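The structure appears right after this line, and notes come after that.
Note that one protein chain is taken out, while the other chains of the complex remain in position.
Moving on to chain A:
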């Protein structure tokens, strides 16, 4: 007789095995490795919650300690490879195959291990792709997740860093998988329920709070005049003429400079209420002055940011908060929002080639994609109109029938022609291609494809690629803002001049901006302490960002 519930039977067997080391759903810290040995089978797909920010660090240490005769050859399906333990699993033979999205701090080691054959790579994804595959062909058998607190029924409060948890639990729990949560504390009554207890099978109390990295704090003290100049050009040359209200910012210093210029430079241009009012964005401390000055109506967040909790709680008109008052973030929803409901992405990158392809990969580091390609791509499935979207579509394709013309999302790369350590931003050939050859990858890890990019801003000017009609114009438009890099010096001067006359390239003076006005006194906050003052003392920066 055909059985249609093999997975359910297997799940029940796993729960029974796990229950032997648990009291109800609660498992003692010292018994976690035994629990994992009881419920995980060799070759299982396991999601070890490594998010962009929060980490199930207790569970990753416990998984690393398993008896590898019982647990081995796992297929890890997790968005973030962030902790050293995440890779130690492969060194020990606990895990064999990896599908992931982001590996910031482990980017050098992951490259070495991939090259040395220690890891069998499935693919490097964007967040949304990996989340999507959780529901199609990469559904976890076991999810090891992190939350702030649990009650005895297994209901979870994730706190402001909800991040990936609901997505991971949804895919695992509703497809006969096992969900194990580490929590900072077990309480009688939760502030709010982020994950219902019937989706959670085991709960472990950790001795110390789960690790969270403050990834989105940029110290205004480190913002340079070059970054201020490009930020002024962005506001006056793109935000204003397109009337961009719904957007996502990258996490670099250039976009932090934009955030800090809104209440000063932007205010002087009379742009409040006309630009930058709705964001898909983490709670960037640098946005506090703009929020306090009445610029921002609404922000939905992927995750949270260390030190911002009280501020967010007090500004619930701006942020999404639960009935308890604290932030509710959600990476999957926010990625979708950034993809479909924002008219612009603006961020920095490390390399741009002559077609406009950009990459943050260098030959020795694979940082993964994270969410930038979702933010920085033109969504072909978009159907609702908005002014910036329609205008960009018009510029790209002026001659077609308006009612049949697709709009375009504005995808803007901003940076100085020479980046950190005087490394040129513009290159003939991306390092990503050499890396793909070295690792025999089918695809070079390109963060944003050239055909999605609409504008490039450097201190030399803005190149509007929407107005380029062929490959040569595009290449010369890029060379025309590439400054004194080899790419910039390889320009056809007359051709670039003709592009400038057509407005494809616009110099600071074409925008009415004097580079000498790019001064740090324009920043609404010039230090972390200024941000604390703007917040009325509600922002509590972590110690590593203080200079008092």
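One rule holds in what follows: a contact is a pair of C-beta atoms (placed from the backbone, for glycine too) under 8 Å apart; a residue touches a chain by one contact, two chains touch by 3 or more; residues count from 1.
The criterion applied here is as follows: contacts and distances are computed from a predicted model.
Chemist: Would you kindly match the missing chain to its UniProt protein name, picking from "Malonate decarboxylase beta subunit", "NADH dehydrogenase subunit M", "histidine kinase" or "ABC transporter ATP-binding protein"?
Modeler: "Malonate decarboxylase beta subunit"
Chemist: Of A:3, A:69, A:401 or A:547, which residue touches the hidden chain?
Modeler: Of the listed residues, the one touching the omitted chain is A:547.
Chemist: Which chain A residues would touch the chain omitted from the figure, given the whole complex?
Modeler: 221, 520-521, 526-527, 532, 537, 543-548
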